[in-house]
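The next block holds one structure in the form of structure tokens; read it before the comments.
For this depiction, one protein chain was excluded, whereas all remaining protein chains were kept in their positions.
When the chains are written out, they are named A and B in that same order, and each has its own residue count from 1.
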Amino acid sequence: MSLVLENIGHTVEGESHLTDINLNFESGSFNVLLGRTLAGKTTLMRVIAGLERPSEGKVVLNGKDITDVAVQKRNVSMVYQQFINYPHLTVWENIASPLKLAKLAPSEIKKRVAQTAEMLLITDYLQRKPLELSGGQQQRCAMARALVKDAQIILFDEPLVNLDYKLRESLRHELKSLFKSRESIAIYATTESAEALALGGTTCLLHQGKVLQTGPALEQFYHPKNLQAADLCNEPPLNRFQASIHKQQLSFIQDISLANTLHLKELVDANYHFAIRPDHLTLQSSNQPELVLQTVVDLAEISASETYLHVTINNGVETLSWVAHLNGIYQFHTGVTLTLFAPLALLYVFDQNDNAHTWPNLLEAKH
Amino acid sequence: MNKVQNNKAWWLILPMFALVAFSAIIPLMTVVNYSVQDIFDQNTAYFVGVEWYQEVLRNERLHDSLLRQFIFSFSILAIEIPLGILVALMMPKTAGWKTSLTLILLALPLLIPWNVVGTIWQVFARGDIGLFGWAMNALGFEYNYTANAIDAWLTVVLMDVWHWTPLVALLCYSGLRAIPDAYYQAAKIDRASRWAVFRYIQFPRLKAVLIIAVLLRFMDSFMIYTEPFVLTGGGPGNATTFLSQTLTQMAIGQFDLGPAAAFSLIYFLIVLLVSWLFFTSLSLTDKDQLKQGSASS
Partner (left out) sequence: MASIELRNLSHSYDGLTNAIESLNHLWPQGGAYALLGPSGCGKSTLLNIISGLVSPSEGQVLFEDNVVNGDSPQQRNIAQVFQFPVVYDAMTVRENLAFPLKNMKLDKHHIQQKVMEIAELLDLQSSLDKKAKSLTADEKQKISMGRGLVREDVSAILFDEPLTVIDPHLKWKLRRKLKEIHEKLNVTMIYVTHDQLEAATFADEIAVMYQGKIVQFGTPQSLFEQPNHTFVGYFIGSPGMNFVQVNKNQNEVVANDLAFNLSTTQKNALAASDTSNIKLGIRPEFIKLANQATANSYPVDILSVESFGAFKIVEVRFADETWFVRVGEFDQFDATPHYMTFEPTRLKLYLDDYLAGEETDFE
């Protein structure tokens, strides 16, 4: 089984929602659509489901053009942000409803409902009504209904957003293992890069209705094609600065030689965008070629075991806002000056059009 | 949101078109046909052009009843809409037996056939045996709706208010129930007064149902027939003779089919025009409110 989107474009009232989408979904694959609100994730899912007809392009399932096939005939199921169940039916009846509609034999329905319920750990609640359950259990019920009918395509539109943090962790884990043994194509939309990384699978980065990059989540994390993709994959976003290179010398506040930094020494003289991950900034020198930056603390946000240090850096032209993600707890007061170190080996380089030029070789840059 | 475009859908509304054609358009055409002819008997008819229209438009009786009709419709709107809102605001907010009971009591007048409503009030307002009439007289008011034009008007308006305010109230109540609790909580936190809550939260969200309520009540009251006919018979004199009654007198009483047909069409156009004016003026000021209402439902 395969699902192919060919040159999908969608314009509503002159406003472009999707532009030139070409994607390929394999049988038994788990796919993640990562993008911000209004990036076009939901529209794309609606196009795949058949709830919306794209203004351009084709949806091809198993080699057959299904662009004009109605939703009812597509064999898709969808799980929404809101927990959508039939409130007057029990959980069992809810899960069985798609099978009853498909006119399956009662014995088969019983078997499949029992299996699915067990998979989603709601066997104990089958006789209750959805509203008597907690949010997590309600969403499990909605998911069971989507999974029970063996749809060819299963769409998840930010299904965990309205759930507890901890519940999200466990459901994510379960979903992943659930799809390992299935033939269907799963497509999961999310706004959180951490969720995309946790789910694994193929991730497609959507930005303003366009596909920025497709591939394994980790691959995008390490090798984003451009600045927008890098921002989508990093929470908090990358710290950026603009600087010029002249004869293997990087000029940013200080002049520093790139001769000993593998991925930078070949760069031709030009202006570049540089970026570094928040968790790669350090308070101690790494004894490697590095930028030494005088910063002013804006705010120290302390989580349980980590500190998010919001700082500003003045390079003489403008004031940059950066975030350092430090392991351990550091109490710094607003206004304190502080030296941060940015190892050259960990710098991402983008050209003037925001396209990636070179990436740090993170597996060898171990410091 | 764009739905899948499918031209076959037009076929689905074809039966509906046929039905409307038979029930509305064809009879209407008959009326149009009558309105331009002078009919003596089944076989004798002369084409008279717009003559009937001219005659009807010059008719004093019609002018008078049209004026009465407007006064009546606007006065009942002026009473029923605010009163309906007020009743809806006073109804219990939470579900329970109290709410159910209020709803049933409120809906009762709506369930009574129109001619029965007329009969009820005919008896209720009588000075000798009717509770209302008797009470008015006992309180020292000279009240007699069969003889005094003002009393007759008062009774007809009161009857309509009694009969139809519940409809407005029920519509408003459903509108109010659709406002999430969070808004009231936020208003409490923001220290809003009762008036501010109504002005900024409840009223803006009632607008959509109010448009429907005003339209329904206008159209209905503009075509009112049965109740005043049963109650006052249009009297005393012609004091409570409204448009539809004038029309009936003309068509059935005098058998002037031509003028009656012309009158019907003018009547129809007036209702259409005023309803359209109401609808556009109300919904123009609040276009997005409607949109929002339909989007959230």
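Following the convention adopted for this analysis, a residue touches a chain if its C-beta (ideal position, glycine included) is under 8 Å from a C-beta of that chain, and two chains touch if they have at least 3 such contacts.
The structure displayed is predicted, hence computed values, not measured ones.
Touch with the chain that is not drawn comes from one residue among A:F25, A:F156 or A:F221, which is A:F221. The chain not shown here is touched by just one of A:A243, A:L262 or A:I302, and that residue is A:I302.
Interface note: of B:Y200, B:Y225 or B:F278, the residue touching the hidden chain in the full complex is B:Y200.
Among A:N75, A:T191 or A:N315, the one in contact with the hidden chain is A:T191.
Across A:N62, A:S134, A:Q249 or A:N271, the residue that sits in touch with the chain not pictured is A:S134. Within the complete assembly, residues 180, 182-183, 185-186, 188-193, 196, 200-201, 203-205, 288-289, 292 of subunit B touch the chain that is not shown. By the touch criterion stated above, the residues of subunit A touching the omitted chain are 36-38, 134-136, 161-167, 169, 191-194, 197-198, 200, 218, 221, 231, 233, 235-237, 277, 279, 298-299, 301-305, 308, 310, 323, 325, 329, 334, 362-363, 365-366.
Following the convention adopted for this analysis, only the chains that are shown with their structure count from here on.
Between the CA-based centres of subunit A and subunit B the separation comes to 56 Å, rounded to the whole angstrom.
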